[in-house]
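Of the protein chains in this complex, one is absent; all others appear in place.
Letters A, B and C mark the chains as written, and numbering starts fresh at 1 in each.
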Amino acid sequence: MASPSSALQSEIDALCSTARWCYARGWVPATSGNFSVRSIDGPAERIFITPSGLDKGFVAPSDLLEVDKEGQPVASRARPSAETSLHLVLYRARPEARASLHVHTVCNTLVSAHYAPAPHVPITDYEILKGLSGVSTHAHVERVPLLENTQDYLVLGRQMTETLAHYFDAHGVLLSRHGLYTWGQSVAEARRHLEALEFLFEIEGRRLSAGPGFASNRGE
Amino acid sequence: MASPSSALQSEIDALCSTARWCYARGWVPATSGNFSVRSIDGPAERIFITPSGLDKGFVAPSDLLEVDKEGQPVASRARPSAETSLHLVLYRARPEARASLHVHTVCNTLVSAHYAPAPHVPITDYEILKGLSGVSTHAHVERVPLLENTQDYLVLGRQMTETLAHYFDAHGVLLSRHGLYTWGQSVAEARRHLEALEFLFEIEGRRLSAGPGFASNRGE
Amino acid sequence: MASPSSALQSEIDALCSTARWCYARGWVPATSGNFSVRSIDGPAERIFITPSGLDKGFVAPSDLLEVDKEGQPVASRARPSAETSLHLVLYRARPEARASLHVHTVCNTLVSAHYAPAPHVPITDYEILKGLSGVSTHAHVERVPLLENTQDYLVLGRQMTETLAHYFDAHGVLLSRHGLYTWGQSVAEARRHLEALEFLFEIEGRRLSAGPGFASNRGE
Partner (left out) sequence: MASPSSALQSEIDALCSTARWCYARGWVPATSGNFSVRSIDGPAERIFITPSGLDKGFVAPSDLLEVDKEGQPVASRARPSAETSLHLVLYRARPEARASLHVHTVCNTLVSAHYAPAPHVPITDYEILKGLSGVSTHAHVERVPLLENTQDYLVLGRQMTETLAHYFDAHGVLLSRHGLYTWGQSVAEARRHLEALEFLFEIEGRRLSAGPGFASNRGE
């Protein structure tokens, strides 16, 4: 990894710290999940991303893999994760994004399993929605697009491109029975989106498991 | 922030420690929540409160915003959170209060979502009720007032003023699908109330999700 | 507190460490719970117990209150908790006990609320039962006696005395919608009983909340 600028280094540190925090919460078990930041300040766009198979509980800046915007490694021999391509799709579809987080949690797995094959999970009427950038009221309806899981990353990349265009103001994308992708203009914003969405998925997961006698989802 | 007295500084340290502890438990996700202490010992009443948008996992005394009893910043440029006005309402309605805590938890969200639009959540027959100041028996019926959520803080402030007058011995107020406000004569007392109420909300949340075959809420 | 022997000091350290560990797990919220060790090695029996109202997250050996076997403070001005009398009852009923732990957990509260007013909670057919001293098979039926909660500690003390005589091989006692008392010949044994019983209460709490379609309690 080339020596990055001080601002980029700070974002890389924040990314690794966020990855370790996610591991401690059980959100990236069994070396799952991946995390990246994008730099557009140098002569060429660069993505710094966690490599395949790494235990996220111990990730450090020197573990990150530097790739160009086509996903080709720059000065590194580590193998990019197959899911690197989805980070690239995200960065193309969201030009303002500088950080992208992908986690596998019990609650997002339960929620996506329950709602599939619906095209999105609707969530509304919770104050925490204001943790999503641009949302100023609990009355906002957040539609989290939901894609069917597949091992064909070419297909998945195309579907994610279409979905991000269609749900132009979405803050995250769910892969069914797989996990969540979210992003932000900084690691801090991406992490805020992650915390808000996972809080909502935990509420939704508990609500669903309570049966029809419990509070309804006002977004449906 | 002016240099506060040693006793006040100690309360401010306890407040920040409590905020970080709440973050670690997932009770103030996505920069939500706010925390304050009130000083009435100097020449004029002062409130020291967490600023808008700060990640509560890292809050330190120097991050706090000092405002007067009308909510006007004193010697600081940080923007007071919109919810600062609710802390001021609380301090007016509860003259003995010196600390106020506001958290968003999965369990208080579920409980308030379930009981709304009832005017309060009734809780009784739990030993932990004795963690609330002035309560000496599990037979006490704690009625936690429940307000509908709104982004109109003027309306919310008026409703909270009325509610705190009506429920004159309440230890906390719920905003529906939003969060809990609680307070105390010190940070330690406010935190004790927070721990007792959230413990009760977790029990109530699990009881509700169990359906009609499980233990009933004897307070209803 | 007089300077205790090295072995006693080690038990006192283990007791405080266990109390802080319980606090971190949310098992003694809002200054609830109490913890004691008994010394019979000196000229007179002594109990070292956590004082009333203390936050268990920060308890240190110097916080403990030394009382005689009637509960009278020895060389200390701190107020013994009303529940000190139940520790004394336990030590009288279980001569081999040297440590006693009392916690308020979400799961033991739910389980006791569900089974009351039955005289005991029956638990069998779990391997973890072997964590209870003297139990060598999962087929063991542990009957955890269940007492109705009351603020009359004289009545409660008498009932606990009778219950401990009747359930002569019990490893813990539940107070309904209140908490658990458990004990051991050392802090380590008492903590092992605590961990085993709370694990079983968590399983039982989750099983109950699942409704009739889920695994049944084979002990009923």
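Simple rule for what comes next: contacts are C-beta pairs under 8 Å (C-beta built on N, C-alpha and C of every residue); 3 or more make two chains touch, one makes a residue touch a chain.
Everything quoted here is computed from the prediction, not taken from an experiment.
When the full complex is examined, the chain removed from view is found to touch A, C.
Across C:D13, C:D63 or C:E202, the single residue that touches the chain missing here is C:E202. Of the listed residues A:R20, A:K69, A:R92 or A:H114, the one in contact with the hidden chain in the full complex is A:H114. Here the missing chain is touched by one residue of A:L129, A:V144, A:L175 or A:L194, and it is A:L175. Remark: the residues of subunit C touching the chain excluded from display are 125-128, 130-131, 136-139, 188, 192-193, 195-196, 198-199, 202-203, 206-207, 209-211, 213-215. Seen from subunit A, the chain kept out of the figure touches residues 26, 29-32, 55, 104, 106, 109-110, 113-114, 149, 151, 175, 177-179, 205, 208-212.
Operating definition for what follows: only the chains that are shown with their structure count from here on.
Both copies, subunit A and subunit B, contribute mostly unmatched positions to the interface they share, with under half of the numbers common to the two. Chains compared, subunit A against subunit C: the Cα-based superposition rotates one onto the other by 180 degrees, nearest 5. Look at the CA centroids: the one farthest from the centroid of subunit C belongs to A. A straight line joining the Cα centres of subunit A and subunit B is 31 Å long.
Computed centre separation for the pair subunit A/subunit C is 44 angstrom, with centres defined by C-alpha atoms. Residue numbers of subunit C whose C-beta contacts span two or more other chains: none are found.
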